[in-house]
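Structure incoming, see below.
The chains shown are only part of the set, and none of them has been moved.
Order of writing sets the labels: A, B and C. Residues in every chain begin at 1.
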Amino acid sequence: MHRSGGIASFMRLPIQNNTQGLDACFLGIPLDTGTSNRPGTRFGPRQIRCESTSIRPFHPIHRISPFNFINVADVGDVPANPYNLQEACDIIREKYNELIRDNCITLTMGGDHTITYPILQAIKNRYGRVCLLHIDAHGDVTNSYQDSKITHGTPFYRSLEEDLIDPTQTVQIGLRGSCHTAEVYDWQIEKGFEVIPAEECWHKSLSPLMKKIRQKFGDLPVYLSFDIDAIDPGFCPGTGTPEIGGLTPIQALEIIRGCKGLNLVGCDVVEVSPPYDFGGTTALTASHLLFEMLCVLPKVK
Amino acid sequence: MHRSGGIASFMRLPIQNNTQGLDACFLGIPLDTGTSNRPGTRFGPRQIRCESTSIRPFHPIHRISPFNFINVADVGDVPANPYNLQEACDIIREKYNELIRDNCITLTMGGDHTITYPILQAIKNRYGRVCLLHIDAHGDVTNSYQDSKITHGTPFYRSLEEDLIDPTQTVQIGLRGSCHTAEVYDWQIEKGFEVIPAEECWHKSLSPLMKKIRQKFGDLPVYLSFDIDAIDPGFCPGTGTPEIGGLTPIQALEIIRGCKGLNLVGCDVVEVSPPYDFGGTTALTASHLLFEMLCVLPKVK
Amino acid sequence: MHRSGGIASFMRLPIQNNTQGLDACFLGIPLDTGTSNRPGTRFGPRQIRCESTSIRPFHPIHRISPFNFINVADVGDVPANPYNLQEACDIIREKYNELIRDNCITLTMGGDHTITYPILQAIKNRYGRVCLLHIDAHGDVTNSYQDSKITHGTPFYRSLEEDLIDPTQTVQIGLRGSCHTAEVYDWQIEKGFEVIPAEECWHKSLSPLMKKIRQKFGDLPVYLSFDIDAIDPGFCPGTGTPEIGGLTPIQALEIIRGCKGLNLVGCDVVEVSPPYDFGGTTALTASHLLFEMLCVLPKVK
């Protein structure tokens, strides 16, 4: 079947309802009610799947086809309740508890960034506290927004509060832009996060940075969370809270390829908002990044 | 100032914080977390205001300028909490209680249809139970959706439950399209609503229907709620739950102009979703309908 | 699962590889190399599926859910070769021979109109020569175009040549617009087709026409082919050869609902071109029309 056809699972992989027999799976969480500005990420998984159909299985830099090493399927979407964020989180956490019980690695298509919080709860249940590699324009470390403790601006405050991540093994890359107070840049540094603002990434390769991060994390389990708004809106306009001066897709590739060798236990790409994605380049980019993540999973040699 | 300039209040009317001295006001409720399908109506008020700037004050059919009869301003937006629909409703109701205390008539820009429920609570506080003229592709009479009793599919179930509207003085025009069960077409008829499905509107003027409705409502207080999805998506694509086979903008004009003589106590146009409004015709239509509503308010002779 | 989520099969129906146990199936043919003007219909099936996810199972006019009467699934796409139209036709015909062997009725998402020719070949194999109800802006009865006998402008010339359809039981509705010679309007009339040009449809309901067509076709097997360009480009811009002055979606609904009682043996909606479908209303309309077709299949009472 040529690439324009076929029902759009991720890369047109087999569809199954559970993770039985799988080493890794793609899945979506179609949720956007945690967003504070432009909505639309509830359609992220569907659009990323559509764009993913043009990806082919062989990766020319790693010189491998990941499907020769591991079993992968698309396990569909998590039915997170858009009207009740707490309940949505409970549904997500329970679903992930089940999906990852037998070590299947989840590659999640968001959805707004709210979803990483319950995913990390499940990750902790299975792997204990993890290292976090967090690529984003924003720190997402607010305590609450509009009196709500569960929003797309709060997942890493919650995660630290619940000891899901090790703050001294957490790295944030790409932060930039205006904010309400200095706190969203300072609080996490006080807690031990390493923060690489976008300004430190300008005009250069991020491969050297990744080398340092690999040394830092060593063999510890790592969760990789990639907010598409880390990338400059010139390349990825389809997101809810764009900030100029961001990373390039080239740097995004350097980051993910630089994860080769890490003990990745889960990955996500979040905040793709199709109604703002004129031309579809944002969803295309997200689909490519997810394939790149697949290619650096530990079992893919 | 030519029409391309000026800060975009509705029709570039004066902006004020309250309704003191006003006979009518335009205002927005930037909320979309009650939606069940495509979001985006949180940006409805801003886009409707932008498009409204090209409206001029004289209405050639009524042959009047409404501003010669009544004092009108734009009173801004209601800060409804997007993360908590119950709280959003409380904020809206309290705000409207205050806005309409001295008989100012509100012309509301939505926002998803959730907002009509708390508006009707305030309307009842001020005017008692009212007649309802409801133009929509959907009945919006579901009891709950995804376990939530407050969504954009439930406002008129809630309103009837709380006796905010008189079911025997409620008319729904434009209903059509697929549904989960027959109930969303039958329940309200059992309760006494008069339902004019879209199919009964096809290929004809709605002026005769409006004559009957004027006779039905007489001098009773009437609330007019216009969901833009009542209009066919060929004309108004920018909405969350489009259904083909809808009303034409001509029929929409006939409906609103046919309200001349009714005792209108409040009006809204809801469900305009700018991210799906390619070309801006949906927001343009909404702005024109709001101006048409202004021209048929009781004090505008 | 709310409507924004889930892998996009048609209406999120179960996916299966064959038609075993099915009374009807949806499927796509992602092909556009038969087109003579704007391409893009190869992405028609995928986009129609995406838009179909917001359709709910109950039809309020027929007052039934078709799924209570028949087994339905999405059987995926036919891998038609885009580089060789003759081979593409062979692949399609063979696939349909197999799909309809046990009487499963196919509801096909195009693809350009080329595809109806091999479908009709398979239909003839199973049902013999059929009646044809053909809704289109163009007659599609050219003998050849640019020396090619298989294009989207030739399917019904080919079909008549191969005796797949009964010309005295063929009705074309919606034809209009400029052409190279009078022949594309005259040839088929000489052969016995009944042609209702768009001009005869203007300003009126098509229900009376459908009554006559039901009488004409009686109990004979009927194939229904709906080219989305029959509908005016104001409503359905996403197609390759738009012609102004076309049918309305309301008339399209009247046509399909007017097929209730016919002995339908196959249906298609073709020529949806997503890259020209700003706002998605064309694919949305196509998805609704396909659901309407499902609701009037003979076994759905």
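Things worth noting here:
Just so it is clear, contacts are C-beta pairs under 8 Å (C-beta built on N, C-alpha and C of every residue); 3 or more make two chains touch, one makes a residue touch a chain.
Because the structure is predicted, anything quoted here is derived from the model rather than measured.
What's in place is 3 chains of the same protein, and the file's complete complex has 6 copies in all.
To be clear about the criterion, only the chains that are shown with their structure count from here on.
Subunit A maps onto subunit C through a rotation of 180 degrees [Cα fit, steps of 5, range 0 to 180]. The distance from the centre of subunit A to the centre of subunit C, with each centre set as the mean of the Cα atoms, comes to 41 Å.
One finds 38 Å separating the Cα centroids of subunit B and subunit C. In subunit A, the positions touching at least two other chains are 42-43, 82. Subunit A makes touch with subunit B in their complex at residues 32-34, 36, 38-40, 42-43, 81-85, 87, 145-148, 150-151, 275-276.
Of all residues in subunit A, only 1-2, 4-9, 15, 28, 30, 42-43, 45-46, 49-50, 53, 74, 76-79, 82 touch subunit C in the complex they form. Interface residues of subunit C facing subunit B in the complex, by the touch rule stated above, are 2-4, 54-61, 63, 203-205, 232, 234-236, 248-250, 252-253, 278-281, 284-285, 288, 291.
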